[in-house]
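What follows is one structure encoded as structure tokens, with my remarks underneath.
Complex shown without one protein chain; remaining protein chains in place.
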Amino acid sequence: MPFASGYFRTSYARDIRLVDTRVQAASLAAFVAALAAFPFLASPFQLDLANQFFLASIGAVALMLLTGYAGQVSLGHAGLLAAGAFTVGILVKEVDAPFWVTIPAAAVVGALLGVVFGLPSLRLRGLYLAVSTLALYFAVAYIGSEYETKRGFSTGIIVDPPSIGAFTVSDSRVWYFVLFGAAAATVVLALNLLRARSGRAWRAIRDHETVAEALGISVSAYKLAAFVVSSMLTAVAGALFAYYRGFVSVEAFSLFLSIQYVAMVIIGGMGSILGALLGAAFVTLFPYAIEALIEALPTPERYANLVFAVNYAAFGLVMVLFLLFEPEGLVGIWRRVRDWFLLWPFRQRPLSGTK
Amino acid sequence: MKRLALTTMLAAGLAAVQPASAQDAYVVGLSGALTGPAAATYAPVIEAMRAYVDHVNGKGGVNGRPIRLVIADNQGEPSKAAADAKKLIAQDRVILLINSSLSSTYAPMIAESKRAGVPLFYAGAVCPKETYPPADPLQFCSTAFGAQYDSQFAMGFVKETSKEAPRVGYSAMAIPISRGEIDYAEGLTKQMGMTPVDKQVIPPPTPDYTPFATKLKDANANWVYSWAPWVTQVRTLEALRRLGWKGSYIAYAHIQSEDELQRLKDGDLYVFGTNAFFQDTLPVHAEIRAATHRANLNYPITQLTEGFIAGLVLEAALKGTPWPPTPQKVLASMNNLKVDTKGLRGGPIEWTKDNHFRTRQYYRVYRWDPAKGAVVRVKDWTGIDVK
Partner (left out) sequence: MQLLVNIVVLASIYALIGCGYVLIYRTSRVLNLAHGELMMVAAYLLLTTASLFSGHPFAAFIASAFLGLVVGVAVYVVLMRKMAGERVLAAVLATVALGILLRGIVVLVWSAQQQYPGQALGWSNPALELPGGGRISVAAATLVLTTAAVYAGLFAFLRYTRWGIRMRAAGQNPLLAAQRGIRLHGVYALAWGLSTFTGGLAGMLIALDAGLEQTMVVIGLKAFPAALVGGLDSLVGAIAGALVVAAAEVLLIHYVNPLLADVVPFLVLIAMLMVRPWGLFGTREELDRV
């Protein structure tokens, strides 16, 4: 699909450029400007939703690299988030470390765990790999809960907001820019990794391992690299979560959270960074959308106590319907809409009777 | 001063946008486990509170204004609780936050309540130590059970009731709060000159409790003490009985206990708690019955006492809050509160500046009497001073 008429790429450098045309550059600038203006227009609650989305998108992009590009399924993502958050919690409580120590420490812990999570991938594939990452998740959760109990933080560890000198990052608006920056950096990093040798190697491994090996790609090294990068990013997301929410506890990182991240990747659309972002937005905002919708419906007072169960069920129902009717994910919808506008007004109508 | 004027103007501007009904009401926000795995323990409390608030509003509200209770469902998940708290404070501008959920949801709500200076009230959720003297300035609790005091009473009861030297076994659920309490009880047992023999920490969803019970029985315990959610308490007991264990079992009287005693019909199961059972048929029980009937609740009436008490406390706290309400005014009212529990508890719930739990905690012990074929009171209100 050409994005601009009469425009041809004449060098490899142009071919892998992130921002290709002037229109793209302009729309990107407009988009960033809109995002920068958002916190000054939004209500505090909308701001919190945006922050949640940024946090989720870091993890979703990280998982997309691993699952969508390198083809390695992981159900241990909640464990990595927990590892990052607990690194912060433990360092803050034990040695009162500032954030410029804890966040790099979380990244290091994440990278190390990435090697551990990645080792089974050298032997296992598919479902079996997913389950081995699940097992590692349980191991991380076990260690976290032992720490909480042994040190007497039975209701979770409270983490004070990070501060630089006298300035404390506690306002949601400041947080918005911090998390926006982190998410944007993650996306840029991911795009750069994908257009370099590593990205091509990952795709080759995903599509056919044997062929990739035959092409001279070191399959095990690149698999481990995918796990390390993904885990590091995820652990940093966990660390940011700890600071943003102001607490750490094992229960915040349930198995369901792992599944939510997998849902983001699939609902967004496999093999697309945009998909990861759309998926993160959908999974984060969707429960609130349903709640708002059901609240807007007139509920007779007598049935007020059923609303929450209906909410819960509706979430499952919409997800089922979505998977049934939009298997390509949100990115599929996005592409269709974009193509419609690109082709307009020369839309080709299918011949009658070929439907 | 300028800032105040600005805030007032801003508030006035927002007030113009808000519907009139919301402005006239005391707005209170609750985040609780209405669905999800922990719902069995918390949903009845929340529903009873809602029914009580409706009941109060039906009588004309508090200080002539209705109470608007905004309820959010956190499913027992900390992240949801954090988002709920943020939304309740930022969007609904509540003057008081209520938590009725698992202890893992406390930390995020405490963090939000601290940032906004809105008091946090635990209703039906276990009282954290921060509400005991010297209390955290923002946290309050009306829930029946309270860590440490419960075990002090229970171990005292074991000591005075046991005919032979007590060899105590323990059963906890593998959640930090229950484990912490059981560890405390174990230490207490030794201090009081009794022998702790074995401690089982059981993961929450367990298909079969027999392996754990086998160990308690093999350790030759003649008393077993359990302080955990009802499931763990009762299933450990049932597994022990199936193994032929004949000892005495003491457990906390959670909201289900009145019906459960009648179901189990076990003469050596003692439950201790702070709420009067419905068998007392106090006048207030009739009131609870009427309120829940109007609200069309499908929970057994015996499970609603706790939520009704929380409602009484809420009403009293708001009564002491002059119009127009602010979080600071609610806080002032809550720091000096005395709630008549109408016989549902052994005495009033009293909060002071540095005690946000109660000044005196009263316990009762019940059990099933096989001879009479009824639930009987083993020990009437016994107070423990909270210091």
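Lettered A and B in written order, each chain numbered from 1.
Heads up, the rule we're going with is that a residue touches a chain if its C-beta (ideal position, glycine included) is under 8 Å from a C-beta of that chain, and two chains touch if they have at least 3 such contacts.
A quick note: this is a predicted structure, and the numbers were derived from the prediction, not measured.
Trainee: For the chain not shown, which residue from B:F140, B:F153 or B:F212 touches it across the whole complex?
Mentor: B:F212
Trainee: Identify the residue among A:A36, A:V108, A:A313 or A:L342 that touches the chain left out of the display.
Mentor: A:A313
Trainee: Just one of A:A135, A:A196, A:A214 or A:A292 touches the chain that is missing; which is it?
Mentor: Only one of A:A135, A:A196, A:A214 or A:A292 touches the chain omitted from view, namely A:A135.
Trainee: Of B:V158, B:V231, B:A291 or B:V339, which one is in contact with the hidden chain?
Mentor: B:V231
Trainee: Touching residues of subunit B against the unshown chain: what are they?
Mentor: 34-37, 39-40, 43-44, 174, 200-212, 214-215, 230-231, 235, 238, 241-244, 256, 263, 298-300, 303
Trainee: What residue numbers in subunit A mark contact with the hidden partner chain?
Mentor: 67, 73, 120, 123-128, 131-132, 134-136, 138-139, 142, 259, 262-263, 266, 270, 306, 308-317, 319-320, 323-324, 327
Definition applied: only the chains that are shown with their structure count from here on.
Trainee: For subunit A and subunit B, let me know how many angstrom lie between their CA-based centres, rounded off.
Mentor: Averaging C-alpha atoms per chain gives centres 37 Å apart.
Trainee: Give the list of subunit A residues in touch with subunit B in this complex.
Mentor: 43-45, 48, 52, 145, 148-149, 152-158, 170, 245-252, 254, 256-257, 301-305, 308-309, 311-312
Trainee: Write out the stretch or stretches of subunit B touching subunit A in their complex.
Mentor: 34-36, 47, 50, 54, 71, 73, 75-79, 82-83, 86-87, 89-91, 102-108, 110-112, 115, 128, 174, 176-177, 179-180, 295-298
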